[in-house]
Structures are given as C-alpha cells and as structure tokens.
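Below is one structure; the comments refer to it alone.
For this depiction, one protein chain was excluded, whereas all remaining protein chains were kept in their positions.
Just so it is clear, A and B label the chains in written order, and each chain counts residues from 1 on its own.
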Amino acid sequence: MPEPDIADTLVAFLNADGIPGKRPVHAWGIGASGVFVPSPVAGSFCIADHFQEKLPEGYPKKPQVVSVTVRFSNGSGSRQNDGAAGPHDGWSDVRGMATRFHLGDGSATDLIAMSLPEFFTPTPETFLDFARDALPRPFRRETPWQKLRDMLHLTLPLPDPYPGQVSRPDDGAMDYADRNRSAQLAVFQAASIGAPVSYVRATYHAVHTFFVIAPDGTRRGVRFIWQPIAGALNIDLRDPAQQDKVTRPYLQQELRDRLAKGPARFSLMMMIGETGDDFDDSTRPWPPHRVRVMMGTLTLDTVIDCEHLSFNPLLLTRGIEPSGDPILAVREWAYQKSSQVRGGVPCPFSQR
Amino acid sequence: MTDAPGWLDRFVDSLPERGWFQFLSRYVVVPYWAWRDPKPKLPGGPRPAAQPGENLQCMMNLIMPLKDPSPVGRAKAALAIAQNVDAIFDGLDNVGTVHTARFLLLDGNLCMISVYDGDFSNYIRDFIVTIGSVFDEIMDLVVGGEELKPTAQNVDKFIAWVHAHDLFQAPDFPTDLFTLQDEAKGVGPGGPPHELRSLPRALILQLHANPNISLGGGYRAYPGFSAAQVRAKFGVGW
Partner (left out) sequence: MTAAFAPSTFDPATLQGNILRGYRLGRVRYLILEVGGQAEDRARARRFLAAAAEGGSAEVPAITRESSGKWAGGARPDTCFNIGLTAEGLRALGVADQHLATFPAEFTDGMTKRAMKLGDFDDSASAHWPAPFDQPRRVHIIASVYADDEGRIDEVQRKIADAFTVLGHRDGRNLAEDKVFFGYRDSISQPRFAEVQDPERSQDSEPVDPLGTVLLGFPNRFEGVLFSVPSPDVLGRCGSFNAFRILAQDAAGFEDYLDAAATRLLAHPLVDQVLEPGGEARIGRGLDRFGALREIVAAQMCGRWRNGVPYETSADAQLPDPPEAAVSLTNFDYSRTSACPAGSHLRRCNPRGGPIVQRIANYTRRLVRRGMSYGPDFDPATRDRSERGLLGNFIGANLGAQFEAVMCDWLNLGLQDPDVTGSNDPLIGANRVETSWFDLRLRDGGSIRLREIPRFVTTRGGAYTFLPSLPAIRYLAGLTG
C-alpha cells in the first residue's frame, strides 16, 4: 500500500469541517444506472472483460452489454462553516463522474473521471500544500477601483460572489499557481469551468494514464475520456431565463426528468500515449493530436441512489494497470479511508 | 451577507461595453503595455516535438500579402493557381505527405492552408523541388516575393520566408503561452512562474506582435495517421 501516511493526512485534511456521513469532496451527487456496450475494436486494444464484444452462441450477432453504475457529483466539499455547504449547482465547479462496470464474474472495475482535464499538482505532498493554500478564504466583491485596476492591467477579472457566497478556494489556488507552474493550467481552467446545464452535458476525463493490455500482450499507455453524445453545454447566467440556477439546485432534478423521458449517452474515448508523453504526471494533459480510439457507448436510463457506494480509482481488472503516477497511487488508500470514515459500503478492495 | 452591487460597481462592470472605454483600451492601455512589456513575434507553424502525433497532420496557414490587392491583382492570383492545377497535383502526389491543401483569397492576402506530415522544412523543400515554378509564379504576386526567386536557388531563404509567414499556432493549453514567451526571450522552463492572472495580458500583447494566429494546432477526426497510412488502408496505394 503506497504511503498510507500521506493518504491519511489528506483525508483528514479534506474531512475537517465536513458533514459527517458525506464524502469530504464531491459531496453532492446523484446515481444512475445503465449499460455499456463495447465497440467492435475495443477488444483489440484491451483484454478487460467489459471491452469484449462477445457474441453469445447462436443468436443474431449481439454485442455484450455490461451493466453500469454511475455517480455524478459536484467537486466541492461539504464544509459547514464557510457558507459553501449545499449543492451549489449553478456555481462554477469541477464535476465528477464515477463509473462502475459490473463484470460477468461478479467482480467490478471503476473509472473515475472529472470535468477538468488535468490535476492541480504532480504528487500527493504537493497536493497537500495546494489544498492547504486553496482552503476557501472569505471574500467580497472587488471594489470598483480594484476592478478598474484589473481592467487597466489587462488581468483576469475576479468573479463577483454568487448570491450567498462568502468564501471561495480560488484566491488561495491562484496564489499557489503564481508560485508553481505545474498548477497553472488546472487552476486557470478550473477558474473558468462554469456549470453544466446537465450532468450528462459535460466531458469527463479520467486524467491519469493507465496501461491497457491487448490480446497480443501489448501494453499501451492511455487516457480515458467520457464524451457526452448530446454535446457539452454550460448554463449562461446572462440569460435571464437561467438566472435562477444560481440559487436553486437543478442538476439532480434535471437528470431525473431527463432519464424519465429517455436515456442519455456517452462515448468512451481512449487516447494512446506516445514517446515523449508524460505517463506519470497528471498535471500535463496530452495535446489533442493523439490517436483516439472509440471504446464503447454508455447508455444511462435510471436514476438510483448510490450515495453509500465507494468507488476507487485503483479498482481495476485484468487488462488494465495503473501507471506510476503518484497521485493515482495515493488515491487507492485515500478513497478506502474516506469510505471508512463516512461509513460507506466498503469498496471491493477491503475484501482482498 | 451578500454585498449588493452599488451604482459605481455597476458602472465599472459596464465599462468594457462602453465605446469610449474600448477606445481608451485600444489606443492607450494596450499600446502602453506593448511598450512596457513587449513580446517578441513568435514563430509560425507547429513546434518541434518528439511525439509522432505531433508530427503527423501538421497545419500550415501561410498568409501572403498580395502586391496588388485590388480585384485585378486578386484575379491574377486566382488565375495563377487555376493554371497550375496539374503541377500542384504533381507535387501533392509525389511529395506524398500532404493530406489537403487549399488556396484562399482573404482580403489582400493569398493564403495557402494545408495539412502535411513530418518536418516543415522537408515539406517545403520537397515541394520546391517538384513545383518550384508554381511558387515562382506566386512569388511574382506577393510582397517581398522577388527576393526569393528563383525559389529553387533560394531554398533556405524561401523556407525561412514561408516559416515567417506561417501563422503562429497558439498553444493547445493556454498557460503554455508563458513558456513560449519565456523561451523567445531565452528564459528556460525553470524560470520564475508568471502571475496567473496576467495570462490575458500575455495573450493580448502576443496578439499585438502576432495579429493573426491559429487557435491551437487544430482538431482531427483520426489524429496520428499519415496520408500514406490512410491511402494504404483504403487500398488506393501510396
């Protein structure tokens, strides 16, 4: 088990001040179930069960259907004392999509993704520094004079507070990024990420590199992306019709309403890493010029309750292996620990 | 506890939409910063990279100002291209690394937009070898072109000229602009980080130095494959 100390420290830190029984981050979320259908080529890149387009004997050629549980979430935590608690769906925030594939032999494998394409820091230790810096700080609207100064300096304007917002992590994150180049991309993109009109209208990245094993034994370093087939779409607060979204949670109800009418779909795309790409640094996304493989289609049709579930990014299966990314390694224990603390259903790891 | 915006807040918030403020920004604020913190013009085309994916389906956005931008001059350019269709195909098929190429007349410019595999210099050099005469005709029409004729005897100079007229490709990840600007000033990636909030200014000042740019390196339906690989898969030979 890699570095349980730092994992414990991280979980304790994230948990401080949280709502008991809730996840310390990605606290607000909703579940959905459905099926994943692997594409005809997926099996030639990865031997994992859920990527095999098995053709059941005799019957018309019908691809394998893998049942799937998904939990969508808002990235922010549940800190009680800073006024930020509660699902602020309309606030700019990273969203999560945790997916569990239920495999034929009764086992399962997870793919945990978020709407930010890269992570903030390259190691758990630097993440702790970052998280400390990025604790929500009280803030007020910039004065007109500060804003004027920003305009004359041609710098990024700081957003005004949302109604009811009195603290935010952005200022600390910015300070950290001013001192650490590797955090700049994630902080910059997180600052302007906005809020999706629906959990199924956002693109989710699994961020880390994984190795997939092909039938001939070839190991490929890859990154996974869930692409919404309906396309990504954010809310627009300049539109008067949408302004109530800032004050009224809408994402969970939207998903219920949507799935009651019909299913929502995602494509699972897999980018193949090349010589020169960093496999162990999740602060560096890969440019959009890598070979992209269409691995399958996810169809969600039913809202379910899965708040008690515990996902784990290292719950993998034969045919998928972790890279040497230290952030990925530390998450194995951090997620188990967090699950214990909040009394979640232990993730299947604890059965090993 | 929310502090409601007062009239001054609302006024300042509205400034970016006000004509006089836009005028002030454009003619005073930006020139002031361009003077205080000038950015070198960044070079055109894709940046050298180790990854095969970065070296396949590269984008060229060559913008060549016409000597005579009047309709007469533009018609001449249109004819020069039209009369050389065969020659262009000779080049395309025998250089073998070009996916697509097209010519545009855009205001006073003749633009050549293409997608090619491999190294930029090799691409241009191989094209001069096969159809240098077409480039010579084009050089007759564009500003600064005479100096490069005959292109077959000014290969290096011509490559440098095309490179200089190929649009800068903004990085795919916005904060990488800092790194590119540092590099252009001889500062390595280990240099001190920039204040993140200054990124918009960095971009504005870069657009001062490179008014026309390509936004990123482009998007592809089947990235990572060469023209010859596509032709081979379709069974049409290479």
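In this section, a contact is a pair of C-beta atoms (placed from the backbone, for glycine too) under 8 Å apart; a residue touches a chain by one contact, two chains touch by 3 or more.
Because the structure is predicted, anything quoted here is derived from the model rather than measured.
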**Fill in**
For the full complex, contacts between the hidden chain and the displayed ones involve A, B
**Residue among A:89, A:254, A:274 or A:307 that touches the chain left out of view** = A:274
**Request:** Among B:105, B:155, B:184 or B:213, single out the residue that touches the unshown chain.
**Result:** B:155
**Complete:** Among listed residues B:44, B:132, B:145 or B:174, the absent chain is touched only by B:132
**Message:** For review purposes, identify every residue of chain B that touches the missing chain, sorted by number.
**Reply:** 47-50, 52, 55-56, 94-97, 117-119, 121-122, 125-126, 128-130, 132, 147, 150, 152-157, 159-160, 224-229, 231-232, 238
**Complete:** Logged for chain A, residues touching the omitted partner chain are 211, 216, 218-219, 221, 273-276, 279
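Operating definition for what follows: only the chains that are shown with their structure count from here on.
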**Prompt:** How many angstrom lie between the CA centroids of chain A and chain B, rounded to a whole number?
**Reply:** 34
**Request:** In the complex, go through chain A and note every residue touching chain B.
**Result:** 83, 140-141, 144, 147-148, 150-156, 160-161, 163-166, 174, 177-181, 184-185, 187-189, 272, 274-277, 285, 287-292
**Message:** Taking the touch rule as given, give the residues of chain B at its contact with chain A in the complex, in rising order.
**Reply:** 1-3, 5, 8-9, 11-13, 15-16, 25, 29-30, 33, 49-54, 56-57, 172-176, 178-179, 189, 193-201, 204, 216-217, 219-220, 222-225
